[in-house]
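Removed from the display is one protein chain of the complex; every other protein chain stays in position.
Up next, chain A:
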């Protein structure tokens, strides 16, 4: 069925996909799916960005999808989630990591945080030393499309910076692969069926009362990956834009 795809493992038995269409259990799963979709879209946009001449129609459609997710997540962010940290922490581990967005050293030095998400930020940064691979591409990057778009469509960037970015992306993935196989599997631990059902689920969710919560909100942290950071340094031009988004300037 797939032209190209990622190898996936079934969810472990704890999470029942069928039962996630209703109730509180649906919340982390829905956001997991939505976050994965967002991550996928951002990777696509980034890959578009690396092309010399991206397909404008495709880029616009992907960017619009990201915008749509962003709007929904922003709306959901006004709702309080019933199970906050614990559930958030658990779902955090399972989120697909596509750490293509690096904090620049400048931003690190300034110690900026995404406003409003400070609490979770600290928690995350506390744990980040342990497992830097499980950082998130973050929903804060949803604002990235705007600037990514302008970068991409105006084709301002030099080939060199593109090459460096490609290198950094490759190295990130390499870093992830060098970790234990389990964590790599976890990174891509999505069930085919879940994707098939994503549309149904999302449609169903959207037509029902919005079950907003802070889960999406809590994913709005700024990731730091020390391994990839040095590689990203050389690509400040593009990352500057992303950094701006992270600090919501």
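Assume a residue touches a chain if its C-beta (ideal position, glycine included) is under 8 Å from a C-beta of that chain, and two chains touch if they have at least 3 such contacts; residues count from 1.
What we mean here is this: contacts and distances are computed from a predicted model.
Hidden from the displayed complex is a chain whose UniProt protein name, among "Ciliary neurotrophic factor", "Fructose-bisphosphate aldolase", "Serine/threonine-protein phosphatase 2A 55 kDa regulatory subunit B" or "Proteasome maturation protein", is "Serine/threonine-protein phosphatase 2A 55 kDa regulatory subunit B". Contacts to the hidden chain, counted on chain A, fall at residues 1-5, 34, 37, 40, 52-53, 55-58, 60-61, 63-65, 67-69, 146-147, 149-150, 153-155, 159, 192, 195-200, 202-203, 206-207.
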